[in-house]
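One protein chain omitted, others in place.
Order as written gives the chain letters A, B and C; numbering starts at 1 within each chain.
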Amino acid sequence: MRRFRIADAPFDVAPLRAQLLDERAGAYASFEGWVRNHHAGRAVGGLRYEAYLELAEREGGRILDEARSRFAITDARCVHRVGDLALGELAVWVGVGAAHRDAAFGACRWIIDEVKAHVPIWKHERYADGDAQWLHPDGPR
Amino acid sequence: MRRFRIADAPFDVAPLRAQLLDERAGAYASFEGWVRNHHAGRAVGGLRYEAYLELAEREGGRILDEARSRFAITDARCVHRVGDLALGELAVWVGVGAAHRDAAFGACRWIIDEVKAHVPIWKHERYADGDAQWLHPDGPR
Amino acid sequence: MSATVTVLYFASLRDAAGRDREEVASDGDLGSLYDALRARHGFALPRERLRVAVDGAFVRWDAPVRDGSEVAFIPPVSGG
Partner (left out) sequence: MSATVTVLYFASLRDAAGRDREEVASDGDLGSLYDALRARHGFALPRERLRVAVDGAFVRWDAPVRDGSEVAFIPPVSGG
């Protein structure tokens, strides 16, 4: 069982959530990133994610291990899509189980922030006006 | 479509999440409360939730309406179980869609806190030692 | 002038009263109605820890008891 995974096709969250069921867990927090129809004021038509697979899986695994030592959680998982995604598609999912909700929310937020900041995945956005670009944001977002 | 609902039988989260799909939403945060096997150091065998249905639905609806005015979210839903629940069963679900993750996480946390603090629902816990009690917590938890 | 109301009991109040509702007559405000019922049924919770609702909406303790209304005393909640 790997806690962090890159998926090159659409995936279902129900079996991922089921991996976190635990009778010690009273709280479950999850986050999903969906492909939005706008970014920085521009109409988006769709996007593509590309990863450096080997390093992404290593970095993602390190982030989930660190979450387990930083927060009082029972376990956590994250899956990130690569490839072409349409509007509304699921791009990333994070799930966390914990005895209490403070740790569940805290770890879930921390994981998505760390994944966005450190895992080598890049977004290529296509705009309604025909333009397209790789996003290489400046510093912390 | 009611944004807050009391359920007297197990419910599935997938169709609830689907109600929040929206191309303006780039972020989805959800919270679930599960029946935990321990509370305040005691082994729990199961529990029962009871609600004052009419007032619970009114209060829950008010909380979700207020969340929509306090946070930049696209929409939100909450369902709370009543009746007998076994260990591991889903007791409450909150889902929030938003353009950005700050609002999704903020509103999700605010909603579950408000529901726990204000909606007339009571928990009756049965313990492994045969004892049982209604929980009437002192002040904010 | 006396008013007759239906009082709803939940959670520990229902266990102590041994019923989930009863018809009662009252000629004061909601606060004094609770105090009388607390004395009758031996409720452990003082009024300060409860809220009160009439016909499904929260109201103030000093509201008069309205004939024919449905009164609910709301113990500290524990959902979630």
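Rule of thumb we're sticking to: a contact is a pair of C-beta atoms (placed from the backbone, for glycine too) under 8 Å apart; a residue touches a chain by one contact, two chains touch by 3 or more.
Everything numeric in this text was worked out from a predicted model, so none of it was measured.
Enquirer: Taking the whole complex into account, name the chains on display that the unshown chain touches.
Expert: A
Enquirer: So that we can see where the missing chain sits, which residues of subunit A does it touch?
Expert: 33, 49-52, 54-55, 58, 80, 91-92, 112, 115-124, 134-138
Note that only the chains that are shown with their structure count from here on.
Enquirer: State, to the nearest whole Å, the distance from the C-alpha centre of subunit A to the C-alpha centre of subunit C.
Expert: Roughly 49 Å separates the two chain centres.
Enquirer: Where does subunit A touch two or more other chains at once, residue-wise?
Expert: None at all.
Enquirer: For subunit C, which residues are shared contacts with two or more other chains?
Expert: none
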